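Excluded from the complex is one protein chain; the other protein chains are retained at their positions.
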Amino acid sequence: MYLNPRLTIGAIAALSLVTLAGCGNDPQSSSGGSGGSGSSSYAAVIKGLDNPFFQQMQQGIDAQSKTDSVSVEVQAAQSVTDTSGQADKLDAMAQQGYDCYVVNPISGTNLIQGLARIAAQKTPVVNIDSPIEADAAAKADLKVTTYIGTDNSEAGKMAGDTMVDALGGSGKVALIGGISGDVTSAARIDGFTAAVKGKLTTLPVVAADWDRQVALTKATDILSANKDVAGFFAANDDMALGIARAVANAGKTGDIAIISVDGIEDALKAVKSGDLYATVAQYPYAIGQMGVQACEMASAGNQLPANITAPVAVVTKADADQALAKFPAPFQPFDNPLG
Amino acid sequence: MTTAQPATAGQRSAEDYKRRLAELPWPELASTLGLVGLAIIFGIANPGYLSEGNVSAILQAAAILIILTIGQTFVVATGGIDLSVASTMTLGAVVLGQFYAQGWNIWLAAVAGLVATLLVGAVNGLIISKGGITDFIVTLGTLSAASGMALIISDGRKTTIIEPVLIKLSVNGIGLFSWAVIIALGLAILAHVVLFHTAFGVHVLAIGGSAESSRSLGIKVWLVKTGVYVISAGLTGVAALLLVARVGAAEPAANTAFLLNSVAAVVLGGVSLFGGRATVIAPVMGALLLTALVNGLTRVGLSEFYQPLTVGVVVVLAAFLTRFNK
Partner (left out) sequence: MSTDPATTATTTTQDTAPAATGGDVLTVTALRKSFGRVHALRDATLTLPRGQVTALIGDNGAGKSTLVRCLVGVHTADAGEVLLEGEGVRFANPEQGRSAGIETVFQELALVEDLSVAQNLFLGREAKRSFGPFRFLDRRRMRREALDMISQLAINVPAVTARVRRLSGGQRQAVALARAAGWSSKVVILDEPTAALGVQETERVEKLVLSLKERGMTILLISHNFEQVLRLSDQVVVMRAGRTVARRQTSQTDGQELVGLVTGAVRDPHEAAHDLMPDSDKEAS
């Protein structure tokens, strides 16, 4: 008569597991995603939408899927540090039998497990923006169909060349990086340093964690310690906007050239107003579009090159209006091997 | 259970039924019933949700949370709380990564990570039980200290760890259950035995119920309290290995979501936050419920902006259920 609470829970738990397992059927036949009405359907797993860069990437994906009338289900991580959560999201979508997966992994390795299983079923995997670590992928038997991304070192180099022009060939430049040890930040800064070598003097890299507030603080410190700083290079736009505030606080707007990489809308506006000297625009929108195009080609059985470079363009005051008008699409035509 | 009164059969069975229904441990049943309800709703909304592959994916995604939840359950059962679980796990992963990078065997490196987490647990436990400082403050301090140490030790860099054996941990297994899931469920069974079939387990619940009474009956309250924090921290050490296996690297990232979810799973599992009343199965079901919820929301295509909100609503509803039961 007396109901043992633990026995009751145990029984229900066992029952529910049996029910769950019993309902199992072939994932491939059960569902083709949300829009499996004959046409292809793709899945995209990108980084956190708390950053405008990835919002534009999603806009690009959505725009391209509309143009080509294919269905793409986009899921993003909770934040740019949510490595295991992003893996969970990929796993949830991996079971729905999409025809192709577009992924922008938070780290070089966090999606490898899930992708290895997808790739094993000969489903194409298109890696965009942040690269999957090659060694790690090889060990897990993961073959990525193609990688689409910007050359960060090239973007840094273009920023460097612009800085040399801006300063008239000589001067002292402060370098503000992202999170210490970050690969993207390192590539951009290395590209920049290489381009200005022998022309400009550079201060040691200061990490500002990709954060506008942190950059404001660090730039204020740098300005008070080095009266003769003529330029700042920031590894992303957000930090550059923080630096611009610090420079304005010091009353030096226009005297100090701030150049960064990314090309977010706020940065384009700041270039137009003169707060920033230039930004090297990468086009997450275009990367998103190209990811969908790559999926279409791969599904159709076409061979794709292992690496595809997405467009980069320097935006200075002269181009700012045009760039803003077209935003988030590129304002200049570019050579698209997929289009 | 008591002798039946001579009443009409219909009346008696109806009353009996009502009484038995009221006697059911609703707080402990909430997570399991919620999971079943969720399975039905998503099963209808999304045909592939209950497929073998997806159930396996849910279990796989839940493994780490289940392990952290078990530890949190022990701590909450004594009336405490461990806010440092996620960052202790991060520290464990980073220590593992450092030794691995030095060329240590992956299992030895994992043991080194485990030792680091156990030390954090001992520090937590001793400061709380001997130092008499509130658990909330102490573990809030270790939350920060452990992630700080993880950053210092790793110099803010991640260590890539791609070991075939670690990949097998989450790819191979028995049927629906990968080895990672089997480890998590095995630990849950072990924890159940410890909580209900050892003197230590009874003392954990006794201290949560009344530390003063326990002390006057000769139970070494400080030792048991230290014990639960060491258990919680040690489990984060095991979870660290699974985390490294899952993301293929040891990173000094904060993993805050794991902390919030471990507390939420414990609440969903009907464990009294004042201590003294706990099961292991129900919080584990709570962890599965949270994971299955996010999986389902992802599959039906709900934007990630709405997912934390939905999870929050579910947790607060569960807390209400526990409250109304009293």
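Residue numbering begins at 1 within each chain, and the chains themselves are lettered A and B in the order written.
The working rule: a contact is a pair of C-beta atoms (placed from the backbone, for glycine too) under 8 Å apart; a residue touches a chain by one contact, two chains touch by 3 or more.
No experiment lies behind these values; they were computed from the predicted model shown.
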Touched by the hidden chain, restricted to displayed chains: B
Which of B:Leu140, B:Val202 or B:Leu302 contacts the chain that the document leaves out: B:Val202
Option from B:Thr69, B:Gln98, B:Thr142 or B:Ser214 whose C-beta touches the chain left out: B:Ser214
Selected residue (touches chain absent from view) among B:Gly71, B:Gly173 or B:Gly276: B:Gly276
Residues from chain B at the interface with the omitted partner, ascending: 1, 193, 196-199, 201-203, 205-206, 208-210, 212-219, 272, 276-277
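Methods note: only the chains that are shown with their structure count from here on.
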Sites on chain A touched by chain B in the complex: 1-3, 5-6, 8-10, 12-13, 16, 19-21, 23-27, 30-31, 34, 48-49, 73, 75-78, 81-85, 87-89, 91-97, 107-110, 112-113, 116-117, 133, 135-136, 139-140, 179-181
Residues of chain B defined as touching chain A within the complex: 1, 20, 23-25, 28-29, 32-33, 35-36, 39, 43, 46-48, 50-55, 57-58, 60-61, 64, 155-158, 160-164, 167, 170-171, 175-176, 196, 243, 245-249, 251, 253-255, 257, 279, 281-282, 285, 291, 294-295, 298-299, 301, 303-305, 307-308
